[in-house]
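In this view, the complex is presented without one of its protein chains, the others remaining in place.
A, B and C are the chain letters, set down in written order, and residue numbers restart from 1 in every chain.
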Amino acid sequence: MRSVSKGVNGKRTLIPVGPFHPLQEEPEFFQLWVEGETVVDMDLRISYNHRGIEELSTRKTFDQVPYLVERVCGICSSTHPLAYIRAVETICGCEVPPRAKYQRTMVTELERIHSHLLWVGLAGHFLGYNTVFMWAWKYREPIMEILEKITGNRCAYANAKIGGVRRDIPNELFDDIVRAVDSCWGPTEMLTNAVLDDPVLHARLVDVATLTHEDAIRYCVTGPTARASGVPIDVRRDDPYDAFDLVDWDVITFPEGDVMAKAKVRLLETFEAIKIVKQAVRDCPNGETDAGVEEVPPGEAIGHVEAPRGETFHYVRSDGGRCPVRHKIRAPSYVNVPSFRASCIGQHVADVTIAMAAVDPCYSCTERMAVTKDSKTGNELMDAKELQELSVQRTRWFEKQLGIEPFDKRWGPKLQELLA
Amino acid sequence: MNWKFWSLKKSLFVYHVNAGACNNCDIEILELLTPAYDVERFGIILVGSPRHADVLLVTGVCTRQVKKRLQELYLQTAKPCVVMCIGACALAQGIFAEAYHVGPCVDEVIREVDPNAIIAYVPGCPPKPEAMIMAVVKTWQKLDELAAAEPKPVAPALPEVAGA
Amino acid sequence: MSDWMQEIWTFIHHPLMFPMVVTALAGLIAYMTARRAADISRFVSLIACVVVLVLTYRLFAGDFVELDVTWLALNDLNLSIAMSNGKFGSLIAMGAAFFGLLIAISAIVAEKGEAEEGRFYAFLCWTLTGAIGAALADDLIWLLICWELVTLCLYMLLNLGKGDSPTSAAKTFGMIGFGDAAMLLAMVLIGATEGTFRINELSIEVDSPLTYICFILFMIAALAKAGAVPMHTWIPTAATDASAHVMALLPASLDKLLGIYLLATFSLRVFTLDTAMRAVLMIIGAVTILAAVMMAMNQHHLKKLLSFHAVSQVGYMVLGIGTGVPIGIAGGIFHMINHSIYKSCLFLTAGAVERQTGTSEMNRLGGLARVLPVTFMCCTIAALAISGIPPLNGFVSKWLVYQGCLSAGSPLAILCLVAAVFGSALTLASFVKVLATVFWGPATTDVAPSGGVEGNGKFALALPMVVLAVLCLGFGIFAQWPLNNLVIPALVDVGVPQTPLIIGNEAIEVSGLSLWGPVPATMLILLGVLGGIGLYLVGKVAHVRVANSFVGGEVLDDESVLKFPATSFYRTVEDMPGLGQALSDGGQGVYDVYRLGGRYGGSLVEVLRNLHSGVLSLYVSWCLVGVVIIALYLMAVL
Partner (left out) sequence: MAVGKMVFALILGSIGTLVLGFLAKWVDRKVTARVQWRVGPPWYQPAVDCIKLMGKETVMPAVAQGTGFLITPLVGMAGACVAVTMLWVMNLELGVGFVGDAIVVMYMFAIPALTTILGAAASGNPHASLGASREMKLLLSYELPLTIALLVAIIHTGGSFRIGQIVGAQQEGSMVFMSISGVLAFLVALLCVQAKLGLIPFDMAEAECEIMAGVYTEYSGPPLAVIFMTRFMLLAALPIFLITIFLGGVQLTGWPVLASLIKFVIILVLITLIRNTNPRLRIDQSLRFFWYMLTPVALLALGLALIGRQYGVGWL
């Protein structure tokens, strides 16, 4: 991604959105090049938030890492550890007890409810519709409280651990969980109706910053962003984990791809999440909650989980020691954010801001070093393109070494099938 | 009682700066505005520009990238202003203390440009909203002390020019 | 001294003739010394302007004088140089001399060293000759001759410009010439029907088709000169290439004065209009206001933008006169005076900007308020005045026009009132753009403004602007004075005897209808500002701290990317359905009568051209046909 470039013929203005801007909770620098109110070009500068989590992870023990990756992003704080844990569990080859599976499902789905309601509120706030903001956050509050009740914290839950859950949710609390999610159902319905019926909201959301089906595939977006563009991908269904194949729920998709569709996907997914939580509570068996993993054997594995924003992907490699030797994280916003270029250019500034919010970006997830510089001279050693080419070369080398088919051949037909 | 400090206590405009946080603190800050906590009762509102702000809520470890920008932002804020470090990261870098990409602590960064800055700390990961309200109350007490210690200037050492 | 010499001496020494003689002579000297000694031409024209200003003032303030010298007497046809110092006419003459003087002063610095400097002064003097003659003329033919002189000088002055100026000068000459031709036709018609060319003796009720045609022809001439839609397109075309001084002198002030003088005289004194004709005038006024200001809003060339406003403001004058209500007419005439003041000022500031940076392209300008503080202040005052912000002069005259519309009372007048108020807001919009992009914001790097042009020894450049800006303030805050001393006499002169306007010390009032007290309002506003300054003192604003501008905390290498360019300002308006297409068509000259005339007139010319085949026998046969027709006519008449 380029640094600040010049205005063309003095006709363009840079409208800097960030790094500190009320629109976003995290430091990111969006460069909106505008002519009048129209955004003619966009660029993104990240890395303000780069905290070196992957490197830090290799200095923590396997049991400590979940606490660290919980803090990749506060709103996905149950899914990042879960993805990591699934990777480690794959290395260990252990089987998670059913009760733990159900309990993990409960927490991730409760988090999804709170995250989606949070998004609805923030979207309202970004549109200047503070009443929606206040109402949505008010209705989200019981979820926060029940999360605190069952995990001990409002935000970072530290609920899952390798081989199970850290703390068993006692059966007595199950009724509270049902009551909390039930209390959300009515308000969410009301919010959904309000969003669907309000003509002014329609004027602001429908046909705004449309991400077409093709662009959604081209930019490899995930989660609600993809599902709102008619790409029905959801890790929970495509590669079920925990209890998601044991309960009954639907993947919500809408074909339009505009901001309205994204709002609808999130609102309807909230209902699905409530359904899942209630089924999980109903079906949760008694028994062990921990498989008792002692040590992690050498090996490598991936784990991926559907976060509220999309697919969270973790790769872990172990050499049999106490710490992972490599831990690679790809958070959903990292693939969702660049789709701005497809959906936002040519839109109004006002639309672009709500469109940015519409992918529910979590910039904390996106932190990468995009440019490698010599620390002494400040000269660029490698730019983003070279780095990408390097990684492609390396993948090819790995494929050759391991004697597996190239990625396109392996996954190409399946992808086509899936997307069709 | 000095009217400047009295009114400052009664009306705190807050600007929120994320200096490399994980969002937990940030959503809890927003939570403060919502019906559950409603800090507007105390005259606290969130504003869109640091020029209007009386309080800079800094969350997150101050990464090396952010350091310079945070200082710049502090200089751009109208004084007197209180810097409130929210969360373990902003206090003492929390879990990220050993990371390679983290700059100095937030208070060190601010003190570098203004040694007399008023800095409040709210521990927790993330701190509960109640804790943040408590921090505001403690800040009020600090402001009372400062008001008693007038005419000591609150924010000297900043470039000042005469004339308009 | 012999008799005839005595006669000539009396003639040129006559107070009505003398200003013309002075300027004509000064122009001659300036022209002759143009190449060799520009200093002389500069000096002579400056002196001439001063002298003429004094002379015209004496005409305005003095008793009624008349001059009537017959120079051609053929049976019925009696052509004479008839002049008189009617209040309105001498006001116009005085105005012309005043603006001529200011422009000459400003030109001392601005035009110094230009290749055509001397000739500029010559044409300036001759323009004044024509303008004064036209304003004081009492004979239609004499009026036409002087009027033509102004047109010719305008053509020559525009020709002095840079770039594509010959083309735009030709366009100007074509369009005004068309108007003048219309006037000639109207004069002949009037002469034939009324039997006299004396303006003072004419009084025609507009009722028959012939009188309609006569009035419309005069109207075309007046509107082409003043530049109202659709005869306005020469002004924006000329603006790009001509120097700002020429624009400040002619299209901004003199042409407005003359055009509106003609329109007012003919529509009020010479002709008595019926409702339909007044409605036509009002519609032309309203359309001019809106169409031109819409075009102006989207311009990003400073002088072109100003020139569209020079068109738009004519709408208020035409509208005011068109209401036919004394108060509206007063508004129209006052607006004419005011417009000349602030538009000259604006063009002079545009000239200063251009001189400083070498460009009028607003996208390349920025942050000039620091470099050109005096220019900036004058521009701000004039811009607010033209936008009709109380208590400046533009507000008073616009307000009078509004009152005129309301008291005219017809639904059409009410709609025109809405158009006028809205046009005022649109005017404000484009001047906000000018102030924001040219004078404020980050300075652009490609036109590095270094060392202001005002400063040392550049007093002459700043003086006219300052005088005009002060006049904007003065005529606004003490509006009673110009109304009493300039507008009302002119009003009486064009035959509007009784105005319902009550001009008190404290307020201008139309009993039961409206009220505007500029002095108390100014006083109260100043008091409010003083109160605010008091608040600032309490808050210790005297010591401000300078910090980088807040752009989200990021530190940018190049601040000029933050400049909000002129082309972007009203992009949204251009994108409005319906409006956008019309504006883009307008920008491409789809509604330009000159261009349309060129396109469709071309075919006509082609026919004529084909007749000129170069074959002698053809010409001879045409001549024969002509002779036969004349013979037949003579036979029929005799």
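Everything that follows uses one rule, which is that a contact is a pair of C-beta atoms (placed from the backbone, for glycine too) under 8 Å apart; a residue touches a chain by one contact, two chains touch by 3 or more.
Given the structure is predicted, the values throughout are model-derived calculations rather than measurements.
Considering the whole complex, the hidden chain is in touch with A, B, C.
Listed residues C:L524, C:L618 or C:L632: the one in touch with the omitted chain is C:L524.
Checked against the full complex, the one of C:L406, C:L461 or C:A490 touching the unshown chain is C:L406.
Among C:W9, C:W71, C:F459 or C:Y536, only C:Y536 touches the chain left out of the display. Take chain B: the residues that touch the chain left off the picture are 3-4, 7-8, 10-11, 13, 34-35, 38, 40-41, 43, 47-49, 51-52, 54, 76-80, 155, 163-164.
Contact between chain C and the absent chain runs through residues 367, 369-370, 388-390, 395, 399, 402-403, 406-407, 409, 411, 414, 417-418, 421-422, 425-426, 428-429, 432-433, 435-436, 439-442, 506-507, 509, 512-517, 520-521, 523-529, 531-533, 535-536, 538-541, 543-552, 559, 562-564, 568-570, 572-573, 575-577. Annotation for chain A: contacts to the undisplayed chain at residues 13-16, 21-23, 34, 36-37, 124-132, 134-135, 138, 198, 200-201, 203-204, 348-351, 353, 357.
Keep in mind that, in the parts below, only the chains that are shown with their structure count from here on.
In terms of C-beta pairs in contact, the better-connected of the chain pairs B-C and A-C is A-C.
Separation between the centroids of chain A and chain B, computed from CA atoms only, is 29 Å.
Look at where the CA atoms of chain B average out and do the same for chain C: the two points lie 59 Å apart.
Multi-chain contact residues of chain C, defined as those touching 2 or more other chains: 553-554.
Among the residues of chain B, those touching two or more other chains are numbered 17, 50, 69, 73. Contacts from chain B toward chain A in the complex involve residues 15-28, 30-31, 33-36, 46, 48, 50, 60-61, 63, 65-66, 69, 73, 94-96, 98-102, 125-126, 128.
Against chain C, the residues of chain B that register as touching in their complex are 17, 49-51, 68-70, 72-73, 75-76, 79, 158-164.
Of all the residues in chain C, the ones that touch chain A in their complex are 363-364, 444, 446, 551-554, 556-558, 560-565, 567-572.
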